[in-house]
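Missing here: one protein chain of the complex. Every other protein chain is in place.
Going by the order they are written in, the chains are A and B; count residues from 1 in each one.
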Amino acid sequence: MSNGVHEIEDAKLLFVFGYNGADSHPIVARRIVRAKRKGAQIICVDPRRIETARIADLHLQLKNGSNLALVNAIAHVIIEEGLTDDKFIAEHSHGFDEFKDLCQKYSPEAVSEITQIHPDDIRKAARMYATSGQSMILYGMGVCQFAQAVNVVKGLANLAIMTGNFGRWGVGIGPVRGQNNVQGACDMGALPNAYPGYQNVTVPEIQAKFEKAWGVPLSNKVGIPLTQVPHYVLHEPPEKKIRAYYVFGEDPAQSDPDLAEVRESLESLELVILQDIFMNRTGQYADVVLPSTGWNEHDGVYSCCDRGFQRIRKVIEPPADADVLTDWEIISRISTAMGYPMKYHNTEEIWNEVIALCPSFVGATYEKLEKYGNIQWPCRSTDMSDRGTSFLHKDGKFANPDGKAKFSSIDWQPPTELENSEYPLIFSTFREVGHYSARTMTGNCRLLRNLEDEPGWIWMHPDLCQELGVKHGELVKAISKRGFCLARCLPTDRVKKQAVYMSYQWWVGACNELTIAALDPISNTPEYKYCACRVEKIKNQLWAEKYVREEYAKIRQSMGIDNKKGGKAA
Amino acid sequence: MPIKEVQTTCAYCGAGCQILFTVDPDQNKILEARPAHGRTNEGTLCLKGHYGWDYINDPQILTKRLKKPLIRRGGKGASLEEASWDEAINYVATRLTDIKKQHGPDSIMCTGSARGPGNEANYIMQKFARAAIGTNNVDHCARI
Partner (left out) sequence: MNGFVQGDPLLCIGCRTCAIACVVAHEGKRIFEIDPDGYDFHPRLKIVKTWAVSVPVQCKHCENPACQAVCRSEAITRIDGKVLVDREKCIGCKSCVEACPFGAVNMAPLGFERNPDGSNRSVAHKCDLCHELDGGPACQRVCPTEALRLVEREDLERILFTKRQAVLVAASSPELSRPNFF
């Protein structure tokens, strides 16, 4: 995020695009709600009537998959009505003329049908955003989980640049990062193209620096993104194939798209290593399983969504009968056994090594974290007075070589798999507030499980329910070209008739059986938010209930659970 | 030992809320979770922050806590069997070294983790992939 979470409530206008704070980050949603109380205006762009849409001044209930068409249309209006911050554009950016040309064809009238939004509302949104004086964009998976994702982010950034909404308190653009430490994993260079601190692996000086620090030659070839692993296992020629997969703290067999392909690739791999705290779906394919310590059992640092480093501390010991080690200890031992010795005594030692190598993190020492609780990088000085940086791009400085922001001129593209006669509905995914991700942790929390359990709900418009003759709570079958799953019907007018939605947490209601692995060419994020499906009524509900219970029991048994205790499908 | 209180950061979403846990060290149990003050959460928590900690007591609702290293000694399709750490570490090191020798470092893929392990563990994993194995094939679910 370019600005801090605490700045959200001070914005005069929040442009919430494809982001559902209430279910993903209730504590960030709190800031949105407080902003409204303080008099901010809210524009919410989402195909569902999410909580933010309910309190928004303007809800643009766009058709799924039309993001960039809408964004470019908003830019068109801002340009047409002379609402641009010309000074900011002239001093801090380039590429605007080309962008202006592109926007000409994106009049609100031209995109109204694709986006299913009335042109007047598009104009209203553009005016509100451009004239508030302090507008902040918040975006989430509704932008990122499409085959055209990075370009939409650039499109949103265009809006912020052309209206001068960068480099001050309460403005900017923020992907509100989902997981507790996804920001941290990126910060630490668990990326195929970057070392820790976002230093590119292809830059010779950077490579030399790390070679010196680590004492070995390093590769400058950009690595393979996670979402392409099935392809590299199954479809590449022998000299390029991936043969071994070392997975830690993740569950690709649950969370990746097109689960049938993921399973096939896991079965084909010569070696699958799983390092985790609980048995999970990926573990069923592992050749070796390494048990590690969980949250509350080890020290360290997390990076929250707005670049804030914060300490985690050991709260309890692992169970007395558990022979587990911390993740870094396990990896260090394996490394040493492979001939590259790694030995650390504690996490502070590792952290000091990290920050010494990253100019943006250098000042974020454990000492400062103890004292201040939270340091937002960049923190470039070890001086105690440098407490980090709340917002980026101050004085209009951007991270490009010329210090200026760049306008990106890109046309809208429709999603990869459109509805057709066999699969006439749009299938999309969302988060469930009471569970987290693949439920490795929350699935084992009693009260959270009491609120929501297998097989999950599928949100359907009441008219669609009536057409299919299904009612609330009835089990239905959702099918796509790739697979199917069962879920309970939830009739709701918070969605449009053309689309159905499920959350991705469930095993029996495993919606990733349906999703498509169409990747954004730059970010390689899959298009979870759009594929074609149909929903079928299941006449024999007794059979369906039995199926769900039996499938659940089967999976739990394969996880080593005694089925006589501990849980049932609801 | 007396009951103690430890403050830490929540491991669920990216809001980074601060939680204060009350712990009984003798019983090695978490007794309670209360909101603590943090820059982002200002003393509030959501349902996961308040009640998402009892998995650590291994209630075996969905899956079982992994307590020992396991190896599928009989190969694919066989069951996982308990092993010692020495055996498991050697098994992994030997097999990875073999695959690296036969097919090159780029035939190995590692993941980072966006969840519980933390920054230091991620740093070590990418250092392992790059320095010990010799590949940049490291990624995590940020793009999922």
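Just so it is clear, contacts are C-beta pairs under 8 Å (C-beta built on N, C-alpha and C of every residue); 3 or more make two chains touch, one makes a residue touch a chain.
Quantities reported herein were computed from a predicted structural model and do not represent experimental measurements.
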item: Chain not shown, its touching partners among those shown; value: A, B
item: Selected residue (touches chain absent from view) among A:Arg30, A:Arg263 or A:Arg488; value: A:Arg30
item: Touching the absent chain when the full complex is considered, from A:Lys38, A:Arg54 or A:Lys87; value: A:Arg54
item: Per the touch definition above, residue among B:Leu45, B:Leu66, B:Leu96 or B:Ala121 touching the missing chain; value: B:Leu45
item: Candidate in contact with the missing chain, chosen from A:Met1, A:Ala22 or A:Ala253; value: A:Ala22
item: Touch criterion as defined above, residue of A:Pro47, A:Gly363, A:Gly434 or A:Gly456 at the omitted chain; value: A:Gly434
item: Chain B residues touching the omitted chain (full complex); value: 31-32, 44-47, 50-51, 54, 57, 59, 61
item: Positions on chain A contacted by the hidden chain, ascending; value: 21-23, 26-27, 29-30, 33-34, 36-37, 49, 51, 54-55, 433-434, 446-451, 492-494, 565-568
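Convention: only the chains that are shown with their structure count from here on.
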item: CA centroid of chain A to CA centroid of chain B, Å; value: 19
item: Residue ranges of chain B touching chain A (in the complex, touch as defined); value: 6-18, 21, 23, 25, 28-30, 38-41, 44-49, 51-56, 58-72, 76, 80, 85, 88-93, 95-97, 99, 103-144
